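Note that one protein chain of the assembly has been removed; the remaining protein chains are unaltered in position.
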Amino acid sequence: MDAMMMGAMSKDMMSMPGMESMDMAVMQACMDACSACEQACTICSTQMHDCAPACMNCADMCNTMMRSMMRMQGMTPASMMAMLDACIAMCQTCMDMCMEHADMSAVCKMCAQSCQACMDACMAMKDMMMASA
Amino acid sequence: MDAMMMGAMSKDMMSMPGMESMDMAVMQACMDACSACEQACTICSTQMHDCAPACMNCADMCNTMMRSMMRMQGMTPASMMAMLDACIAMCQTCMDMCMEHADMSAVCKMCAQSCQACMDACMAMKDMMMASA
Amino acid sequence: MDAMMMGAMSKDMMSMPGMESMDMAVMQACMDACSACEQACTICSTQMHDCAPACMNCADMCNTMMRSMMRMQGMTPASMMAMLDACIAMCQTCMDMCMEHADMSAVCKMCAQSCQACMDACMAMKDMMMASA
Partner (left out) sequence: MDAMMMGAMSKDMMSMPGMESMDMAVMQACMDACSACEQACTICSTQMHDCAPACMNCADMCNTMMRSMMRMQGMTPASMMAMLDACIAMCQTCMDMCMEHADMSAVCKMCAQSCQACMDACMAMKDMMMASA
């Protein structure tokens, strides 16, 4: 994500109740991982392997997760936690399906890696939110 | 949702492991409630009240929820439960914000009602899934 | 689309410059056709026939088209025309691909019909806008 845009967003965020202690680097990493995962899943879904529906679901959820972080004014800690859990669950499902043919498809392997990275970034968000609560 | 399309989808679903006992009427009601909520939230967000970011978040999540139910081949019971919980949380957040100005805005009032209906439909899905597990 | 929500939206629209003569029935029909087409394409894409990427593209465009009509405050006549042309082109592409196996797949046949209906509704929007310009 663009540094200038992130700066502008960060300033806004800091003035929101309960968000003062939000670590913007963790959030930026999570938005970037969601964006990368949406792209990997979208490409993987065009291969028409049996992981395709899971990839499409995961792509949509990652995009929704990313946008929700960009619109924190419309989130609460509770809805944020539920969204992160759902995003982690969708990445897990997609990764499991892609890993079944990671040996025969380099794209599935890359998609699974993007899912793992996105899960890790969402978990880091959860840890950060729990530490600052 | 279109009856013919629902019929075609239903036939597919019945042949998926663990989905034989899925009540398609409950699922259809949930997809319709998600679609209606996405539309209500999208319109509500154009009013530029302070609920707008919550409405945009809720619209995106309702669309993602609906699509996930249309692509059950890419879902597991666990990811379905997590998604339903997240959708319920987003509808709750949006409804709470819209209810703060439901007296002065008929659109906010309608949006809050759509959120409530969507939450109810998602909870019915959860109940059905737990009963058939 | 919900009648109450359409009424609220309609009132808003009438007060926008250049929109006074917008026929809300034509616009409502177009939004409904976009929504139905998004759903049909999403289901069709899970079949993993070679139309799937076209179906996914068409589903995304129909959703974007529908939302743009719900947020007319952010549209101009020129951007509206370009969007309608793009939506028609995507429906045409999807329909052509689905029609190639309409004989062997009832879902592809229904998807093609939804695309045709969406194209017709978008063309009706264009006609209405040109007549009122």
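Note that the chains take the letters A, B and C in the order they are written out, and that residue 1 is the start of every chain.
Rule of thumb we're sticking to: a contact is a pair of C-beta atoms (placed from the backbone, for glycine too) under 8 Å apart; a residue touches a chain by one contact, two chains touch by 3 or more.
These figures come from a predicted structure and were not determined experimentally.
All shown chains touched by the missing chain in the whole complex, by label: A, B, C.
For the chain left out of this panel, the touching residue among A:A8, A:A78 or A:M130 is A:A8.
The residue from C:M22, C:C37, C:M61 or C:V107 that touches the chain not shown here is C:M61.
Residue in contact with the omitted chain (choice from B:M6, B:M31, B:A52 or B:A124): B:A52. Counting the whole complex, the residues of chain C in touch with the unshown chain are 50-58, 60-61, 63-64, 67-68, 71-76, 78-79, 81-83, 85-86, 88-90, 92-94, 97. Although one chain is hidden here, its contacts on chain B can still be listed: residues 45-46, 48, 50, 52-53, 56. Take chain A: the residues that touch the chain left off the picture are 1-2, 4-5, 8-9, 12, 31, 35-36, 39-40, 42-43, 45-46, 59, 63, 66-67, 70-71, 73-74, 106-107, 110, 114.
Quick note on the criterion: only the chains that are shown with their structure count from here on.
Chain C has its Cα centroid 21 Å from the Cα centroid of chain B.
Among the residues of chain C, those touching two or more other chains are numbered 45-46.
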